[in-house]
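A protein chain is absent from this complex, but the other protein chains hold their places.
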Amino acid sequence: MTRLAPQPGEVVDRTRPVAFTWNGRAMTGLAGDTIASALTANGVRVVSRSMKYHRPRGYLTNDYWDPNGLVQVGDDPNVRSAHRLLEAGMAVEAQNAWPSVDHDLKAANGLVGRFLSAGFYYKTFIRPQRLWPAYERVLSTYAPGGRIDLDTPHRYYDKRYAHPDVVVAGGGPAGMAAALAAAEAGAGVTLVEHDHRLGGHLRWGSDADRAAANELAAAVEQAGVEVLVDSTVTGRYQDNWVAIVQRSHPVAVERLIKARAKVLVVAPGLIERPYVFAGNDKPGVMLSGAVRRFLNLHSVRPGERAVVFTANGDGDAAAADLDRAGVEVAEVVDAGAGQELIRALGGAKSVDGAQLGDGRRISCDLLVVAVGWTAPTSLLNMAGDRPRYDPTAARFFPNAELDTVLATGGLVGDGSLDELVDHGRATGELAARRAASVAHRLQAHTARARPVEGDEPELAPDQRPPLGRDPHPELFRSSTHGMVDFSEDVTSKDLLAAAAEGYDSIELLKRYTTATMGPSQGKLETVNTVAVLAEARGETIEEVGTTVWRPPYAPITLGALAGRVFEPVRVSSIQPWHEANGVVPIVAGAWIRPEHYGDPAAEVRNCRTNVGITDVTPLGKLDLRGPDVPRLLEQLYVNRWSKLAVGAVRYGVMCAEDGVILDDGVTGRLGDEHYLMTTTSSGAATVWEWVENWLQTEHPEWRMHVTPVTTAFTSINVAGPRSRELVRRLVSDVDLDPDAFGYMQVRTGRVAGVGGSFMWRIGFTGELSYELHVPAGHGLHVWEALLAAGADLGVAPFGLEAQRIMRLEKGHFIVGQDTDGLTKAPAAGVAGLVRLDKPDFAGRPELAWALDDPTAPRLVAIQPIDPAEVPEEACQIVREGTNEIIGRITSSRLSPTLGRGVCLGQVEPPADEPGTELTVVMTDGRRVTARVRAHHAHVDPEGVRLRG
Amino acid sequence: MERGQVPTFESPVVKQYPAGVGPLTLADLSHLAKLSVRADDDPGFGVGFGASRTDGGVLVCGQRPGEWVLLGSPAEVARVSDGIARSGHVSVIDLTHGRAVFRLTGTDASAVLEKVCSLDWSDPMTPDGAVASASVAKVVCDLVRHDVDGRHSYLISCDRSFGQYLFDAILDAGAELDIVVGAP
Amino acid sequence: MSLLRSVSSAWAAASNRASSRPPRYSAAGLLVRGARNRPWPRVWRELPLRDRYDVVIVGGGIHGLAAAYYLATNHGITEVAVLDKGYLGGGGSGRNTAIIRSNYLTPEGVAFYDRSLSLYRTMAVDLNINVMFSERGHLTLAHTDAAVRTMRWRAEVNKLQGVDSSVIGPDEIKARAPSLDTSSRPRYPILGALYHPPGGIVRHDAVVWGYARGADHRGVELHQGTEVTDIVVEGGDGTGGKGPGGRVTGVRTTRGDISAPVVLNCTAGWATLVADMAGVRLPITTRPLQAAVTEPVKMFLPTVVVSGSLHVYVSQTDRGELVFGASVDPYNTYSMRGSLEFTEELAEHVLELMPGLSRLRLLRQWSGLCDMTPDYSPVMGFTPVEGFLCDVGWGTYGFKAGPVSGEQMAEAVATGRTPKLIEAFSLSRFESGRLVGEKGAAAVGH
Partner (left out) sequence: MLLVPCPHCGPRNSADLHYVGESRPRPDPAVASPEEWRAYLYLQANPAGWLRETWYCRAGCRQYFVLERNTETNRFRQPPVP
């Protein structure tokens, strides 16, 4: 057992043991432990295997970014074990190791490591080509990482929006001070801390550090700051759209907060940087922060005898902490004084000594390294900043802050605790003042907001005294080569070789070697990679520059990004009846519609012989009012509209400005200045916006209004030879006599007692039919009344499929199915509608030219010679005896009315001539002959039925 | 149903919910009369885009530039509608059957909304009476803050066909805050 | 014809150039060099910029490098400079999701991409670099009847042109990608899919480096960090002698002026800006396309999966990462900063398709610029300015077309004629109104 005696700052609760398993072995930790501290307390040293060489790895940084600490916990892969808190019953397993993390067969790769330099795979497995798939299968078994359990349910992940004045990313001393000062200045503040507690590096520091942290944290809570721990600002996007992922939440598994921050304060502190030297990835080599967290937070002994290589106060402090905890410190190697660390000695699984620059070999099982920091400038990069390297301080610094993105803390400089807190406070005050300016501007410009007093305050100037920069030796690589990217198994030697081959810009080097591409995304590796490249090019780090840090700042689960999945669905008022009566539904856009009720062919036959009713509520409906409606209709439809009488309905085709058919439908004139336009179901929203666009941008002078009323009405089509009889039974105030209410007419009246209903006689199905539009709050009532009143007439519901069959029998095309993205009006067989005598309408020039175009494919009705053949939709039509495509079947069904296959199709001239025999290639490759018909209609081309 | 008899109004919210009492409620008010009035200039409502006003039992909302939405009982809405000045081009469209309307009431009402809508619900940005339109759980809605007895309350209306979906989506969002379905 | 004149001068120059044969990549090479600690030579040379070339290619991505490679290889034209304002392959070539396929909708599209696929198939040997072509099959899911119809349309056109595509049902889909939820759910049921066995993924960077290395070895000069600031045109109708009727005499760059009778615009994202320099207007708007990658997990997704309705495409690399893409961003911009909403929608849609992935973590997102044309087809070939050619407008499908585009553009430059394979993609179609019908299938075309 390597648990120390109680330490003054420990966060573990010794009264609460927590049982868990490691690779199936039962172990016990303490409440407050991370998985890492619990494993270490149980004597585990090797926690993972590296990606390429399967080298044994132990904890290096002992924090979220530890490249060696990824484990599988239950169904959760790639869990950061030095960050995730231990929970009772956790099943923790090592990843990337077979058969076990202690004995991994793929470690054999390490033996041939000198041949597997970075990018080696580009240079081999080239010949023979046919073997590559086999190689690939083997290589892919080397994919690192955990495993996905495909049965993982999508649990309650959640999201919310927020509009805070100030978001502070980072709960260390500067971040806490900033949050506190901003809140005291009256700002609404959200403070986000990646770790489980506020405090940052103070938490594993001295007694005074901890006291200061506790005091600040208490003050922050007191000031009303919203504190989110175990949470991360994962990105800063356009206009301060800030993503915060909350990993600990009382209700949700995780919650993504999308905050429009008026000001973002970036205070992530610094990330300790590894040192490149031979053996630097052996278990037992740790950074100073790792050691101090083990000792001071979790009271865990990371080793028995330590060598400490230190270039700064943190290294010195680690040595002191080790000594105090009773770990023998064999040697403190002072890098600042020019002493060197050459290599870590020992076998693959543990360190057993350190070789120093003076040649001495000192035995140890813990080699502590403290050579400086990486500034995680990600959030500033996302705001457009490009960091600059300062050789004196041996790290990158932000270059220029935005007005509403401020930085504080270690990211921008060094200082005593007081200095950091002062800078944080000054930043918080500035943030609050700038947020007030932004809030004023927002409120003043927002229509619904409370009127705001006075002029917008000037953006407060930045008068913060800058933090100093402590000199620090530039220590990146020793005289030996070692690991630069631990996650990707990329060494400094690999980088030098790649640079020598010509991959000598930072981006090319990164791409070729995959350095910085692994799970820690460069947080540990970038600066060392840049340093090695600078060495290769004989340039300075500043000249080489750095790579762009891309979001997210920390990996984020797909669950959190998805949150609750909102998928709106639309239903008509009749939906409860459909569901209670055996409907087979179909999803059409957001609509759930009746596809059929068991037998679409029977539904068709019933419509053709008796009467059927179908729910067509999704049909788009636009209420048009005003004296200038006819001008709009002339503008949008290709055909003539000026002489539409009150009570009349007309079919129209709309084209886009390129002449391609956009939509079609009928529009009826309900009153002098009142029209109802119908659109296709899928085109309803597009047409509405199209109308608004014309009215607002091209013709604001037209006096008319458009209002979408699609679901203000429940729409029911009553179709079949007995439809008039059925409608007559429910309508008393409209004369249904065909002479009084003829084909393509509209009437207003009461249906089954429901006033304000429209009925129009149109015939998409080719039958005598009445389309009833009744106020939606009574739609179900009317539907049930129709069924009750027509029982003796054989009334039965029909669905979308029966409707599609009947319209195909009648030869009516469907926009988007029988037409496509290139079909102009003449090609769809409606050339006769296009009225070029109108000086202007949408698409007019293209249509004028298209009318003269003899080459465009035409839509024609087609019937296979063999009536039993029913080509599938999209079967191709080819020139006989060749594979040359001259058309395709766009719609096809077995007609229940005719007992044969009927089709619509697009065919290139001259094959569109009636009587032409076409070769249709069936999906099974057979070729069948079909004939072009003279009319689009297969059934009742004269229109006797629908005009009856 | 006898011919000529006016049937009862069917709400788009057809599911049955146990009626509850609590500090946070969602109620279905889809039966309210809704009238959209379109005009270039204010036809005498005395309220502009983004604001609302109560006229007797009718809530008059400046819903969009040139559009006012009236909410209330049919009789009251008719009374206000009859008084509209008809000079210039004015359109009056009855949307009673076209829109679902819900009322979300309670101290936590804003907390529910901020889970499903990106607008800023703070007092300065959305004071009592404020009118806006926005996406709620991915459905475009008209929203009015219309406090009741000093408690936050919002009227949310959407296209009727989305009514059931949206009602359930708001209940889902409010579940962690113990939302209950209130009486209309 | 000036182009042909330049060919003959190039022949002469090529024959004068002493070409040193580079060391070949092979396992044996790795062993020998590993054992002897002998480094590999530079993959391409670093050379001073000269003031004259026969052909200047603007854009050092796959298209530009492939054009240079085929100019040298197929036509012996080696007095060629490829200029890139950044580093080779740093634009769309390095930002795409590396999917290749040929299951297009139109006969001209199918023929074109099929040629590209065949070049990809032999690329490792041809270029002597392992581009890791993983021919793992490509599934385009259909969630609606209309989508099934479009899939069948593509399959039928493909079959007639000898391209392996078919429509398969949910059971076979499940067998090919067990992580997909093929149950009959209410919202986005998987009704069928277009299955295209030859589709797959390639290591995109290796393709760039392979063409660069191949072109360099044949005498082409590659100049990184060299930004073209102007194209010099004489005799044109527009201001400064640019525009239709003019002819190209060279380019100005941040590293000096170059005279050249032929300038080839192979840029993506900046195609209109480069064409503007010559006074040529293009039917293009620039939109970012975003992509993202997850942390690695053990292999579970053996094919490429695309859903047009859900705007998502996904594949798992040999490294175990899931690579995702979506459709282009909703507004024009040259900014390449990613958005949060892209990742949110992506996650929603991926979990809709594969509900078991909620614990998978997104590691990195990025974006690249796409030049969108009105008909989702490229603009290739000659322009109204003599000597100025374009290979642009590649939308979201430029990577898969790289090899064939280079090959065809090289032929156009060398012969002065538009090759048949790219006739349908000429700029003049936007004047005659004869657009290509690819739009129907390309809502998400990966």
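Each chain carries a letter (A, B and C) given by its place in the written order, and its residues are counted from 1.
Just so we're on the same page, contacts are C-beta pairs under 8 Å (C-beta built on N, C-alpha and C of every residue); 3 or more make two chains touch, one makes a residue touch a chain.
Worth saying up front: this structure is predicted, and the values here are computed from it rather than measured.
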Visible chains in contact with the missing one: A, B, C
Candidate in contact with the missing chain, chosen from A:T446, A:T516, A:S572 or A:T710: A:T446
Sole residue of A:T141, A:N693, A:S732 or A:T929 that reaches the chain not shown, by the stated touch rule: A:N693
Selected residue (touches chain absent from view) among C:R42, C:H75, C:R121 or C:R281: C:R281
Touch list for chain B against the chain that is not drawn: 49-50, 64-65, 118, 132-135, 140
For chain A, residues in touch with the removed chain: 237-241, 258, 260-263, 403-404, 435, 438, 441-442, 445-449, 657-658, 689, 692-693, 696-698, 839-841, 844-846, 849
Residues of chain C (touch criterion as defined above) contacting the omitted chain: 270, 272-273, 281-286, 330-335, 339-341, 374, 430-433
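One rule holds for everything that comes next: only the chains that are shown with their structure count from here on.
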If a chain touches chain A and chain B alike, it appears here: none
Distance-maximising chain from chain A - centres being C-alpha averages: B
Separation of mean Cα positions, chain B and chain A [Å, integer]: 31
Chain A and chain C: spacing of chain centres that average the CA atoms, whole Å: 24
Of all residues in chain A, the ones touching two or more other chains: 159, 258, 567, 569
Chain C: positions in contact with at least two other chains: none
Chain C residues within the chain A interface of the complex: 25-27, 29-31, 34-35, 37, 39-44, 46, 86-90, 94, 107, 122, 124-125, 128-135, 143-146, 149-150, 152-153, 155-157, 159-161, 167, 178-179, 186-189, 203, 205-206, 209, 224, 294-300, 317-320, 337-340, 343-344, 346-348, 350-352, 354-366, 374-375, 433, 435, 437, 439-440
Partner chain A, residues of chain B touching it in the complex: 1-7, 9-12, 14, 30-31, 36, 38, 49-51, 89, 91, 93-99, 114-120, 122-127, 130-132, 137-139, 159-162, 164-166, 169, 172-173, 176
Chain C partner contacts - residues on chain A that touch it in the complex: 75-78, 114-115, 117, 120-127, 129, 132-133, 136, 139-155, 157, 159, 235, 237-238, 241, 243, 256, 258, 382, 384, 497, 500-503, 505, 507-508, 511-512, 514, 517, 519, 521, 550-552, 555-563, 565, 567, 569, 585-588, 592, 658, 816-817, 820-822, 846, 849, 872-876, 878, 883, 885, 888, 921, 923, 925
